[in-house]
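Shown next, in structure tokens, is the structure this report addresses.
What you see is the complex with one protein chain gone and the rest in place.
So that you can tell them apart, the chains are marked A, B and C in the order they are listed, and the count of residues begins at 1 in each.
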């Protein structure tokens, strides 16, 4: 079955027209640009989009039932995301749905809910060059990605990034001013897989870059629960007998 | 300065007298037995106790201000713990307070809040023998602990235990029936350290065993924020200049 | 291109006929049984075998050039493996070839060379029941594998297993006598992937079990360097200019 991907974006910068250049870079919205990149590199996949303004934020049970991997972009409206929706997405991730959190989504309720920390970081925005270096060359998310990826202009993120030590550290970025940032991180939670990737911002056309699109397509493939059971972990009170009986001497 | 330790117990089994033998094993409550073990092995430390029935559960700002390491035992009353108290403890852990979660505390609100998963597991209770094996022999929590520790009778916990992969896996247990359980786990979250240790139950006098007391004393020493800064991680928007200026060629 | 798999076995038990029942269980040798399981589950793959007695142990440059994943079984003849062959396999693994080390292969020169520790363990052999529990339910090596796998009779391995903490802990086993053992471990070294799996022995027909064959087929798929660059990591002394020039403001 083909992969079913949902790109979620709060969509507020697009509707307010702030920053002014967002309409030039992303005439179909950030979600539109991310979705276009995925359609280009994963032509077999079914790619949909949804935004905060949609009914139930476009994240109903039915939609999530047919989603293998969810991408999440948010920035100024994290608090407007309904807590019930966050719980629903949380359960789905633990049950096996892939989740890819982008850039300022580090402060999304769902990311903080899954990681348990503040997810705070150091930042400033002066349009500096970001270099994204691969430190896990055998990781499928890094396949075909140059080392480093050069992002000509980008917001600066820096350490300390208050997240749990990742299960796999895939990318580390530097910025012209000297900051470093763990910019590509994987987590396994329940039966689900999570990838955080920091490049991408409402002011700079990062999601139009071919290398960044390659990372996102790789991440979707990696996070998808292909053939794995999708079921939320739950308490079980097993009767004792079966394996003692079966395996007993 | 001497270590300041707080042993928290919901205290419900003790007040209801269920199971009946709890008064024999733990006449001062589970918290009393844990505290006695710590006082014995860490004679310099200040050890206090608190329970659910205390005002604000005994977990006021003032109390937490003077706590280096908090131990947590709960079982049947997790839902009665006030959410505001959970948030307060959560912040303190991220700011550097040590937290040691015991046995059925795997379902405590604070543990699930910090780890982000269901923390569910497989269980049954037939008073079987638990063997606690050390798999990290250089870890300070395992110092002076026999390999294995034999717990003659204990509730059985089994995998899959739905927690993030630990930062350090210290102990793995087996039970007579054949289950295995990752029974000693460390996590680093924010500036704080967390240790989960599964042996210990209201029905069996596990906290009276010398080897179990040794593990808890070691864990307290390991989790204490000795000399480390205690401050919750927070966003910072640093001005750019200083290190470019200072470090520039 | 189809996967190219090589199953290596020292082949000494088979040629000496010790234990006597090896000819009943494994008439084509341990390598033959492992290869048969892979052919059954991965019908597209090209599966070959080689043994210690072959010229150059069957591990020439040419053979390794056309190998994606190497499986390794050894027990009594580790010291007879030529050091030059070990170096060659070591280089290939770092360059991206997958390696799956089986059971008593924990003491193979190549495993110790890659991990840097003694790889020693606790053992005894009384034909007890092994239960293999999954602790990483989203790992592709555990896909379709029951939890637990019951191995009716097997040699007992126990902790402390002196290996580095694995990059991913997939399986933990218990034995009737109460030992536990980290029985399914992944490592990433250079550009290569390594999986160690302990079930399997010359005395018991473990490699005929369907669940064990499923684990090995999954592991081969996971370890294969599909589409990833195969090149040994090397020092580079990059000229400075390009990215300063390209990325400079």
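Definition applied: a residue touches a chain if its C-beta (ideal position, glycine included) is under 8 Å from a C-beta of that chain, and two chains touch if they have at least 3 such contacts.
Since we're looking at a predicted model, the values are computed, not measured.
A.B. asks: Which candidate, C:2, C:15 or C:117, sits in contact with the chain we can't see?
C.D. replies: Of the listed residues, the one touching the omitted chain is C:117.
A.B. asks: Looking beyond the chains shown, say which of A:25, A:107, A:123 or A:160 touches the absent one.
C.D. replies: A:160
A.B. asks: One chain isn't shown here. Among B:13, B:78, B:106 or B:193, which residue touches it?
C.D. replies: Looking across B:13, B:78, B:106 or B:193, the contact with the absent chain belongs to B:193.
A.B. asks: Can you list, in ascending order, the chain B residues touching the missing chain?
C.D. replies: Touch set of chain B with respect to the missing chain: 96, 128-129, 131, 136-138, 140, 143-144, 148, 150, 152, 167-168, 176, 188, 190-193, 225, 227-229, 233, 243, 246-249.
A.B. asks: If you put the missing chain back, which residues of chain A would it touch?
C.D. replies: The list for chain A reads 129, 131, 133-137, 147-148, 158-161, 165, 168-169, 172-176, 178-180, 182.
A.B. asks: So that we can see where the missing chain sits, which residues of chain C does it touch?
C.D. replies: With respect to the unshown chain, the touching residues of chain C are 94, 113-118, 120-124, 126, 158, 160, 162, 164-165, 167, 177-178, 187-190, 232-240, 243-244, 247.
Following the convention adopted for this analysis, only the chains that are shown with their structure count from here on.
A.B. asks: Does the chain A and chain B pair touch with the same residues on each side or with different residues, judged by whether over half of the numbers are shared?
C.D. replies: Homomeric contact, same residues on both sides for the most part.
A.B. asks: Quick one: report the Å distance separating chain B from chain C, using the average Cα coordinate of each chain.
C.D. replies: 37
A.B. asks: Could you tell me the distance, in whole angstrom, between the mean C-alpha positions of chain A and chain B?
C.D. replies: 31
A.B. asks: Two-or-more-chain contact residues of chain C, please, as numbers and ranges.
C.D. replies: 129, 131, 136-137, 148, 168, 176
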